[in-house]
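Below are the structure tokens for one structure; questions will follow.
Note that this complex is displayed minus one protein chain, with the remaining chains in position.
When the chains are written out, they are named A and B in that same order, and each has its own residue count from 1.
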Amino acid sequence: MKHAHPITLNEPGRVELLMGNEAIARGALEAGVRVAAAYPGNPSSEIIETLAKAADPARLHVQWSVNEKVALEVAAGASFFGLRALAAMKQNGLNVAYDFLTNLNLSGTGGGLVLIVCDDPGGISSSNEQDTRYMARLTDIPLLEVAGFEDARDMIPYAFDLSEAIGSVVMVRSVTRISHGRGPVRYGPLPEISGTPRFVPGTTFVPFPILTKHQKRHDAIKRLERDFSDAPFNTYTGPDTPDLIIVTSGIGYLFSQESLDLLNLNGRVGIARLGTTWPLPEKWLSDILAKSQRFLVVEEIDPFLEGNLNEFIGRHPSLQRGKRVFGRQTGHIPDVGGLTPEHPLAALKTLLDIPYKTRPDSYETLVESESAGLVIERALGFCPGCPHRASFWSIKNALAKDGRGGVVTGDIGCYAMSMWPSGYQVAKTLQAMGSGAGVAAGMGVLGPMGKTQPVVAVCGDSTFFHAAIPALINARFNASNFVMIIVDNSATAMTGFQPHPGTGMTCMGQPVDPVEISDICHSLGVDVTILDPFNLEETEETILAALREKGIQVLIFKHMCALIEFKKAGRHYVMRVDSKKCIGEACGCDRYCTRVFRCPGLIWDPISGKARIDEAICTGCGVCADICPENAITREEA
Amino acid sequence: MSGFKLPYNLIIAGVGGQGNVLISQLIARVFIRKGFTAVVGETYGVSQRGGSVMSHVRISRERVSAPIIPKGHGDLILGLEPMESLRILRDFGNPGIFTLTNTRPVEPIDVISGNLAYPDLPAIMRAIETLSNQAWFVPASKLALEMGNSLFTNMIMVGALIGAGKLPLTEQNFVDILHQYMPDKTFEDNLAAIRKGIAAIEKTSVEKR
Partner (left out) sequence: MEKQTASFETITGNIIGNEGCVRCGACVGLCPYLTLYNGTIVFPDKCDLPEGRCFGFCPKAPTDFDEISRELWHAPYTGSPLGTYSDILIAKRVKIPASATPQYGGIVTALVEQALLSGPYKAALVTQWKERSFPGGVVIETPEDALKSAGSHYAGAYSLAAFNQYRQRHAVPMAVVGLPCQTLAVRKMARLNHPRNPHTGSDNLVIGLFCTWALSPRLFSHKLSEWFGAEKPGRFDIPPPPANRFEAFLKSGKKEIPLDEIRPLLNPGCRTCLDMTSEFADISVGAVEGMPQWNTVIIRTEKGRTLFQRLSDSGMIETGDLPSESLSHLAFAAGQKKKRALAAAGEEPRENSAAILSEQARKTILQNEETGDNPL
């Protein structure tokens, strides 16, 4: 499409269908943001991708940083020079940035600094489920929650103003359903970008004296308890004396509205929607609490608002009589997981004792009887031609041949699927970015205690830059023993192929010298071998040899992500299955290529009892020719 | 346009890589252009790699709907894959729902690898028919291949959606939007695909209820 992101148009009043993250980006542009930094992570990645389309070295610097801590530091650097800046990240990313954040809060900021965190309720594309709102409260910084698409645009300029007003970073929290949903957004005007970055002589941004600065933050929060009562994002709709009030934030707002419509409760139940969830607006909330005796809190993910609301009531004796708060803590909404429209619906049915059926029992019965056995699951797997498949094939085989029960520590990226059948269930641990190397470093010092199992850490290229380097240095320093395999596909493939230091291109499209992973490893004095994982025999032998060595052996399995390579260069080989040679299910093969190797480009044809190539999706990587026990798969140069 | 109540809940069902996202955006843009409000809810992330993907498109006036349709409240399913259409019907179906589905299965990796069998396609189609007020089966993948590229499948299904006549959509609505975003040649091809889809809808099928 010619203008997929007409995000830069200065056409106030124009209505565009924007993704929540695009709306946040638009809001940042309307706020005059000058520096934006992030590390890719779903569901936050599109914020920077969108801003990159408006990037211009003289007006707006946009970057993919190596990790979230650095991203927030980069944004803070701009803020200290008086510019408006933002950093965006997913929930896990905030943990990485948190060390910096818990000092930045005390040191204060210059130009408006907004921290955007996109939580992933249900962990749809994450390794965990985590409610980051607690972390704002813990840090004494204000927390705004986006509740819709228009909101996502409106709230960002407000957050920048707020940041400058209180001299502190402000956290804006979105969630998957908003960040990755799309809705109509009405554009405001784009400001004239002007002003030269300047560090004001005599200013300091340090956390000292600590207690003074800590007190200052508490004072700011106190002030906001008062000021937030006028914030435009806190709204009440509903009757003056409702039977019940839904207190909600984030996507819970739209789901609550829907529930009232479906149950026809708009006359009985009110909705108090909070955009400023920390600190709570004192007067506004007291007024809300005075309207009713019963409150249902609808929020993602943990009972943050619910707990704060209970605490608020506890602090206000005048509000206490007979007030009841329902939500996740009372079991009216499930303990964990993201919200769906059914959650407030079910809670309201219970609390107000309303009989409601979505569809007739006869239809439910029909669904059961008609669809039984006709819907099967779709397992996730590596793409056709993915170099990770070849890498894990060799790791699996090498470990079996080594025979000492080697352990593989996994990491975050597409290759995390190596804990599932697509990656032959090779990886046995998975935690944070770079943890594969750190955990392996710990396992690798257990030799003198009698450990006999070798250890292999697997790490992607982007993950290597993000957090594996300190772990590797640590391992080298403490004389650990393990094989570190860097599966380098020259991309941050999991989150949408964002560039990283090794790819030689910034997100603003500027070519730069790539940072070579091998150079970094060499500089640590560890052994480095670079090879192409498509060469199965060499790969397996190299792993086996490395497993027998002491110290740290770095193996870089370098092959470009199949999705990129296929787009760039097309098929390397034309693959064929010689059906005369293919023995299919017979003893000696048992569908080795389709059942075990499991590349989706290989199809098992139950009628002929042979494998064949799916020419539509085969990328022609040629690897399957090397695994066929009957040499029935052939490759020809394309 | 009988049966076009608001909010109208349209679900696009398919498999990662089939292009749900583009169709859902296109349809939402068309409605916004027509003065409606539209929101889209999507599943991203790992579902891109071979998993089931659904997009919810909700059309309303003024009031913005939640980007997720409540269970049992689908009005129309545009299925790019038959089993996915049935999967969505199970959760979002009701006696009034309309279903348009592409008839060509996309096999899950466990079927490709021979570990599981793809469920009986005629049975899936019968179930879709039984669970829908009215169902249309469109050989969109086949028609697309006849046009020379399986990528046209989506536009053929969009054409079928227009042809089914359950939504206030015309060919012209899409012409306006597509022309904006595409070079002329691509535009002509896509328009041809839409027309093929419109023509593919059997006018003979009748509403049950």
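As a convention for this text, a contact is a pair of C-beta atoms (placed from the backbone, for glycine too) under 8 Å apart; a residue touches a chain by one contact, two chains touch by 3 or more.
Model, not experiment: these values are computed from the prediction.
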Option touching the unshown chain, where A:73, A:243 or A:585 are the choices: A:585
Selected residue (touches chain absent from view) among A:400, A:505 or A:638: A:400
Subunit A residues touching the omitted chain (full complex): 396-397, 399-401, 403, 424, 583, 585-590, 592, 595-596, 627, 629
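In the analysis below, only the chains that are shown with their structure count from here on.
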CA centroid of subunit A to CA centroid of subunit B, Å: 28
Of subunit B, residues touching subunit A in the complex: 15, 24-25, 28-29, 32, 37-47, 49-52, 63-73, 83, 86-87, 89-90, 93-95, 107-120, 123-124, 126-127, 130-131, 150, 180-183
List of subunit A residues in touch with subunit B within their complex: 1-4, 15, 17, 42-43, 120, 124-126, 148-150, 176-178, 180-184, 251, 254-255, 257-258, 262, 340-342, 345, 358-360, 363, 366-367, 370-371, 373-383, 414, 417, 422, 591, 594-595, 598, 600, 602-604, 606, 614, 616
